[in-house]
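Left out: one protein chain. Kept in place: all the others.
Right after this comes chain A.
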Amino acid sequence: MSTLEALEQQIETPVEKSISITGSEAVLKALIAEGVKTVFGYPGGAIMPIYDALYDYEDKLQHILVRHEQGGIHAAQGYARTSGNVGVVFATSGPGATNLVTGLADAQIDSTPIVAITGQVFAHLLGTDAFQEIDVINITTPVTKWNYQVTDATELPAILAKAFYIARSGRPGPVLIDITKNAQLQKFDFTGYEPCHHVRSYRPKPIIRKEYIEEAAQLINEAKKPFVIFGQGVILGRAEAEFKAFIEKGGFPAAWTILGLSALETDHPQNVGMLGMHGNYGPNVLTNECDVLIAIGMRFDDRVTGRLDKYAKQAKVIHLDIDPAEIDKNVKATVPVWGDCKETLPLLTELITKKEHTDWLQRFYSFTEEEQAIVIRKEMHPTVEEMSMAEVIDALNELTKGDAVIVTDVGQHQMVACRYAKFTQSKSNVTSGGLGTMGFALPAAIGAKYGAPERTVVAIIGDGGFQMTLQEMGTIMQFGAAVKILILNNNFLGMVRQWQELFHSKRYSFVDIQSPNFVTIAKGYGIEGQTVHHRDGLKNALKEMLDHDGAYLLEVMVGKENNVFPMVPQGCSVSEIRLQ
């Protein structure tokens, strides 16, 4: 053995149990130990030590420099939603941290696992109105599942382990860790990273009560018109297979909330469509006719239930949820099945009788036919010259065969995309459901692409929402995320305009939004693109977008004053849904 080899061996063998590292390095070691591959972020004064450490970790951690911290957290959300892993975002103190707030709120309400790491001024400057000092812990308390300020580096390994555990376990959510600059710089004896599996005061999953499973099975077995409604809980619980086995054995019609979309493939015969305000006709009307309503991993949002005092009053309600605070929050449960649906669904499946419910399912199909005749066919094949959003989605379906990840922004295009896009696999729909954050789609799509690099990611965005975060094309330009940007441009803030038309006597107050030349802007960022004005060119343009090697922007001009129907007007019951 040469001296050099001996020396190398010596270096590789740890001589001591602990090594002296900085707090910043401890942060990066924690991320690597948690399996994080990609981080989104933006540097600044108070987080510089972490970025300095990152300089030496470039080969182990991919850092995507976004153009705005809001873009960073939305990207982390998109990443979490398609990968199923925790999304990580870095931001500096003060404005860097406040720019995360919208994304944290979005992740909180949509149960997305996020660890946000913010830099903070030196501990001795806390509370002195120092440069870029803000009380980020108190600002983010209402919009995080948990948050914590670290002022001493020795705390970092355990706190980060706790952060990841809390973010991903139980009902997932965003966690923010604020680290003062002195803690980032501080050297301490690091003895290794221990993942966290238990926090005394925190119970991620309620204990499953067999009695309720039995109670629920009995109700289901006696039911003549059972109806399953499901949400993102199925996806977050990775329980798609268990869910399918359950509905197939019971022969239940199943409808989804927009966050539950893609948990069950679109073409499944028991998939009867979308719930809520712009959902399908059958599921809304028949909610008020079913005898047993089986809600799985959903939270009875007001956009789903419409008027609560007229919601499913005739039905016995079985509510499966991992979060006990959701039971009885909006709709009283006859049988509360607390627990992780990955565990509760198989228990329930075992106890239910195999049935078909053919006639009942037929009721849904006949509502579908009616909706087809009055709404869908018109939307898909308009007789007017203007293109409809639905026909664009329909053309896209044909090309993607439902295999793409669809990321949507907020508004009319979101409702149309969710209604008409087809899905063949789970974790394929990324949208801002609870918070309704315009500007979500472009950065979320970038993150979604890193979360599922082998898949096609199409970001469907309105002309309004795109202008909120279009600077993230800079991120695409620099790092090359092959995101397909599909702008459905109606030259209006369409959803607000629709409401102004229907409920404010067409008083179009500030919804007439002007747009720049999107294709030129994209070109400025080195992104290829084109605008389509007529349906003759639509299919080819979509094909060109999908076939293009790399990111692409396609702007499709659609009808200015098209409305999204069906619609449950605000203050109405779901069964009062309007088809036109």
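In this text, a residue touches a chain if its C-beta (ideal position, glycine included) is under 8 Å from a C-beta of that chain, and two chains touch if they have at least 3 such contacts; residues count from 1.
Methods note: contacts and distances are computed from a predicted model.
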| said: Which of the following is the UniProt-recorded protein name of the chain this complex doesn't show: "L-beta-lysine 5,6-aminomutase alpha subunit", "Phosphate transport system permease protein PstA", "Acetolactate synthase small subunit" or "ABC transporter"? | reply: "Acetolactate synthase small subunit"
| field | Contact residue for the chain not shown (choose from A:D52, A:D152 or A:E215) | value | A:E215
| remark: Among A:Y57, A:W146, A:Y193 or A:Y508, contact with the omitted chain is made only by A:W146
| remark: By the document's definition of touch, the residue of A:K332, A:K523 or A:R578 touching the omitted chain is A:K332
| query | What is the set of chain A residues that contact the non-displayed chain in the whole complex? | reply | 137-138, 141-142, 145-149, 166, 197-203, 206-207, 209, 211-212, 215, 316, 323-325, 327-329, 332, 334-336, 338
